[in-house]
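The other protein chains are all here in position, but one chain of the complex has been omitted.
Right after this comes chain A.
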Amino acid sequence: MRRVMEMVVENLACARGGVPVLEGVSFGLRGGQALMLRGPNGIGKTTLLRTLAGLQPALEGRISVPPEAMAYAAHADGLKATLSVAENLAFWARIFGQRDVDTALTDFNLGDLAQRQAQNLSAGQKRRLGLARLLVTGRPIWVLDEPTVSLDVASVALFGQAVQRHLEGGGAALIATHIDLGFEADELDVTPFRAVPREIDSFDEAFA
């Protein structure tokens, strides 16, 4: 049903606050594959994911990915407190040109909460809603930053199943996480790519 997706990253270097944190990162990701990013806090996993998602420019290297293929989810879920669960999802679905939000609600066990305002959800429920957003984007490559924060064991299992279904449908996932999601996945430890601390010559914050 989906196009065959492939993401190739070659010799990528990325910086946080003008200081390079990772360099020489290379990996490939194809449809049906999940790749877990591992590494200690502060190594640059978030920076790497933000660079891949196009939120900040790479210092060097190449990211080859089909256009409009990535769905990015980070620590903040992008929920509006005064909108209901269903309205929040419906908004993102419309932004991504999709219609169906019921599947996403069911998959993340949010059906009973659909009419509740997001401000009355618990932290774990908000996270589940944030992750349900991925399903309504209809995009094949999920780029996720610590998706299981504040989820309980049952919700992590739900999320694991959602990722597996996504992979079976030909999608791919790149996930920075510290825990085991309960399915077979390749791992990439980014620790060896730690950049040598140095100031970047003539690095212009605004126009790089």
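Definition applied: a residue touches a chain if its C-beta (ideal position, glycine included) is under 8 Å from a C-beta of that chain, and two chains touch if they have at least 3 such contacts; residues count from 1.
The rule is simple: contacts and distances are computed from a predicted model.
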Of the listed "Heme exporter protein B", "Acetolactate synthase small subunit", "Sulfate ABC transporter permease subunit CysW" or "Potassium-transporting ATPase potassium-binding subunit", the name UniProt assigns to the chain that isn't shown is "Heme exporter protein B"
Given A:Pro40, A:Gly54, A:Gly111 or A:Pro192, the residue that touches the chain left out of view is A:Gly54
By the document's definition of touch, the residue of A:Arg62, A:Lys80, A:Arg165 or A:His178 touching the omitted chain is A:Lys80
Logged for chain A, residues touching the omitted partner chain are 53-57, 68, 70-83, 87, 91-92, 94-97, 133, 205-206
